[in-house]
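Apart from one protein chain that is not included, each protein chain of the complex appears where it belongs.
Lettered A, B and C in written order, each chain numbered from 1.
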Amino acid sequence: MYSRFYLSVLLISGLVLITFLVFATYRELNPEWKKYQLEYRDLLIKNAPNEAARKKARSIKIEHQQIYIKPLKKVDRCMNCHRGVDDPLMKDAKVPHKLHSGDYLKKHPVSKFGCTLCHYGQGRATNKKDAHGKGRDTHWDYPLIPFKYIQSSCAKCHDYLFLKDNGGEMVVEGERLFREKGCRGCHKLNGVGGDLGKPLDIIGSQPIAYFPMKYVVGERNTYNWLKQHFLDPRKIVPGSEMRVFLSEKEADLLTTYTLTLRAEEMPRQFRAIRYTTPVPKDGESLYKMYCVACHGNGKISAYDEILKRTIPAIMNPAFLKIADDKNLERIIKEGRKGTPMTSWKRTAAGLRDEEIRNIIKFITKDRPDERPEPFDYKRFVTDTKHGKELFNVRCALCHGKDGKGGKDHLGLNLRNPAVQKFVDPEFLAMTIRDGRKGTPMPAFGKTGVGLSDQDIADLVAYIRSFSDKGKK
Amino acid sequence: MSDKNPEKGEVSRRDFLGLAAIGTAVLSALGVLAGVLRIFKPDVHFEESKKFKIGKPEQFPVGTVKKFDDKKLFVFSDEDGFYAITAVCQHLGCIVYKTDWGFQCPCHGSKYDQMGNVIGGPAPRGLPWFKIEQLVDGSLVVDASKEVPKGTKYIYV
Amino acid sequence: MGEVNQSGIAKFLNNIRSLKKSFLGSFLRSGKPTSDKSRAAVMFNNFFLHIQGVKTHINTLRPTYTFGFGLISLYLLIIVVISGVLLMVYYNPSVTEAYNKIKDLKYVVFGGNLLRNIHKWSGEGMIIFVLLHMARVFYTGSYKKGREFNWVIGIVLLILMFGMNLSGYMLPWDQLAYWALLIVANIINSPKEITDSLGITQYFDIGGFFKELFLGGTNPTQESLTRVYLLHIWLLPMFLFLFLGIHFWRIRKDGGLTRPDTFERKDSDVYYVNPPEKTGGIFPTYKTYGLMELARGRTPAVDKDVENTVLSWPNLLIAELAIFVLTLAGVIAYAYFVDAPFKEPANPLIPENPAKAPWYFLGLQELLSYSAFMGGVGLPGLALLGLALIPYLDREEDRVGIWFTNRQGVTVALQSFIIGTIVVIGILAFVVNFGWFRNWWPNVPQILITLINPGNIWVGFMIVYSLFVIKKTGSTRMGAIALFTMFLVSYVIFTAMGTYFRGPNWDFFWSKSQWPIH
Partner (left out) sequence: MRCLRRRSITVFLFSVVFLTAVVMLIIRDTESSYAVEDILKLGKKVYEQRCLICHGKDGDGKGLVGVLRRTELSGRTIETLPRDFTIGVFRFRSTPTGCLPTDEDLLKIIDHGIKRSFMPSHKKELTLEEKKAVISYIKTFSERWEEEEPCDPIPVKKPPWVGSPSSIEKGKRVYKDMKCWECHGYEGRGDGPKAEKLKDDWGKRIWPFDFTTGELKRGTSPENIYITFTTGLDGTGMPSYEDSLSEEDRWHLVSYTLKLMGMVGKKKE
């Protein structure tokens, strides 16, 4: 019944099936890489020196060229296409058959290191697009690394002292920049550093999805993101508070260095650490490492459009004159809550006490000798109301009517609990009286605007009363 | 199919159709089967490369006998050069050990002489020798994928 | 060889001589199927064939009656199993290796990619064809009288099949797999929503319990992968085949496929059935034997219309073979062109956005976006229960085996299709434009949302409408048709919604091209 119908269905679908089996087989038998290997064989035959070599070349098998690196559990099939990469005969062949440039392979035989260890890309893939990992649809997080950043791979096994004079200068330079641009003022590395920014320990090996690629120009990969972000943070991440102003060159250096901060740990037999790099401990380097990003040279105080606040000039003599080491140490250790200044003590941002002491020594290196004449706040009976009136006419201009300072105000936030907690009235009074030479803070004492000590005491009392309000 | 059907042409046409259909079905079945079998054959082996460094020549003064356990290999060095002999018994693949008269297999008692020729036991053939080369940086490399005739030694100059 | 006085050697030689014949004889007991007798004998002697009747009703064979949906589903299952076994040769269920293994499958295994595609697509094809099969069975009223329980088993099979597809989705351990796994785990966890709002979670955390059973922890880890793998390759298949056996056995015992018994005969179509006067023909026309024919109830074979039945060999078998090859060809052709999705390695820290479940669950995910519990457990459970109960709630027995029962059925189906489409799309449009309680009163209690959300409203509407239809037409069958049609409609539309119109953060987008880049 209906046999003719079913028989014809059977016949047709059978034929279709066979056709597709044939197609599939054909596709499997002629992958992309086979073409290259055939080219390679022809090249070998062409520039074989003698008959024996030619015979040998004719007999080479066209098959998967897989490098399996057991300790790394790594599989590289790049040589499916780049089969001539370690073949001296291929010196002046053209890509992909070309011999590897330089003499790296002499020290790093492909059989032991493979390719993707340094160049990245997808080692398991056997077609160009996937192997090079270009494009979003390859779904590969570590595409082929641009040549200008390749040195970052050397740092996987080699130490800086070795790299410095063995072709790893970019990493070393980058590391220096990293130290001197004060990146760690906001970013933690090995658990030490501020916490405004993200920790950088494995930034180099983060998957692409980790980075907001929206505004990246060109290929969307980690390399471009890092560089363009270094050049203009606010272009890549709108509203970013990162204070970094670099030249093209510096951006490349830093990118190279950042790419060396990776999660994976190389097994011992691969590492060639001979010396350990000495980490400078002196005040100046520490200051550069942690403070310079915001405080700059510490001499001038300027309103900062990025952080939307005035950054105090911590090396300004007038300031150092009244701020003694105890004060400074307390500020550095406790930080200023509600400001970018984080607490730097061991348990927070991870600075050791002697490091902090070194930094203070550096900051206070040109502190004037003569001590300020004491104000002796205690002796006054203060009148907060009068202080409030004074405040509104004198201080409100810069510190804001409510003393909060903030956007487009020169003065700092007097209501900040940290200020209220750690700045003693004596200090306040002296500041108001003598002002801060070299900063907009004028001297309100007799020498300047002509406030009597009583007025100043009242002002201080009023400012101190903020915290009581806070409590209530 | 039915041989009793009166309408002959009918039958023959249907039979032809049926035969063709069944034929293609069988054919495709064979194709699928072939594919299935092919899938089982691995195209790549997850093994480390057969070529590996054994160290600088200086580490092998004349008269050395060094066994590389992880590579299953003996490396010798005498007046006229270096040579590498496998430690894998050619009988059933046990690991032989060195004796003063040659090599002895613990599993089924195969015996080989210094050169690796069979002198007793069930082993069908002698222990093969492997090619030794030298890298640019001077270190010796054994290529366990290339056998060389017994007695060929790498002369280090 | 009856001679007694023959020498042992001679006997032995004889046996050797007749080796071929005797072996074949023992192999195919009924010999070459030339006569109707032998053709019948083949059917009930052969282990694999005897599940089918010796004779088959002609309407059963008519292609436009069943469209072979059920058969295709079975064949897809067979293909899935074979390709799955082949995949197991290379796969390795470890969080570190699984991903690489799939990559290798793609790059260095001969035909590995095609194989994976075949496995994937035939598995998902099953979903479509099983649903179609279900629809066929329903609209032809084949769940009635005697076949009720088989319908229930069918529902069980449906669930198992979904389970297998889902568990398979997670094995590659890429981003898709990981986040799908997480989503499913939290669906399992969703009864927490109820227990929380009742405030009894700390005593009776049913959701958390099952989530832990499923994941072997609180997050997807190696444990979870192991468990999912076990589910995929052993537990679920085991039950699937068990119930499948019952399913087929019931078909046979319940009298084969339903069909209209009337049939106008065309001589050229049917193989000649031996005339009754020819003895040795085993089927006297006036009577047949239950054992050989399909036994119970209204069968083609008891005492009537032998004319409308034909021998299963070769008629039925040819048909089945044809459909099998057709299926295989279709799957391979599709797998040749379309690659199974495969993304970055699983990364617990960076969620896919949107983190979507496999497409066949996106309808559920759409409901989930209203209420996790209702979308994940409540409504699906309700729907399955409702489906399973249909044969017991609609027991009208006339005109079984006719598509849509009668003209009225067609109209009802059409009406409910149109109305359903309009209402579902209306509900979705409303939600997309105006949001739901949370968007209006941010701190509305969860229990309220759980109880009143678009999903529930839709289900309520379905029920009310079908009751209305029952009242109007006075026939439960019509109500059932309305209900089932709406169920199908909503499944399709919700799935389409989740698949094509939901983007990052589960926002509505007209097309994927409008998705904000990240």
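One rule holds for everything that comes next: contacts are C-beta pairs under 8 Å (C-beta built on N, C-alpha and C of every residue); 3 or more make two chains touch, one makes a residue touch a chain.
Here the structure is a predicted model, which is why all the values come from computation and not from measurement.
Interchain touches from the omitted chain, evaluated on the whole complex, reach A.
From the options A:Asp304, A:Asp383, A:Asp402 or A:Glu426, the residue with contact to the unseen chain in the full assembly is A:Asp304. Only one residue from A:Asp42, A:Glu248, A:Asp408 or A:Asp424 touches the chain missing from this view: A:Asp408.
Although one chain is hidden here, its contacts on chain A can still be listed: residues 214, 234, 243, 245, 300-306, 311, 393-394, 397-398, 408-410, 435, 440-443, 448-449.
Simple rule for what comes next: only the chains that are shown with their structure count from here on.
Each of B-C and A-B has its own count of C-beta contacts, and the greater count is at A-B.
Computed centre separation for the pair chain A/chain B is 50 angstrom, with centres defined by C-alpha atoms.
Chain B and chain C have CA centres that are 48 Å apart.
Residues of chain B in contact with at least two other chains: 18, 21, 24-25, 28, 32, 35, 43-44. Among the residues of chain A, those touching two or more other chains are numbered 3, 7, 10, 14, 17, 21, 24-25, 64, 66, 75, 77. Interface of chain C with chain A (complex): residues 56, 58, 61-63, 96, 100, 103-104, 107-108, 110-111, 114, 174, 269-271, 310, 314-315, 318-319, 321-323, 325-326, 328-330, 332-333, 336, 342-345, 347, 349-350, 516-518. Within the complex, the chain B residues that touch chain A are 14, 17-18, 20-22, 24-25, 27-28, 31-32, 35, 43-49, 51-53, 135-137. Listed in rising order, the residues of chain A touching chain C in the complex are 1-3, 5-7, 9-10, 13-14, 16-17, 20-21, 23-25, 27-28, 64, 66, 73, 75, 77, 124-127, 130, 139-141, 207-210, 212-214.
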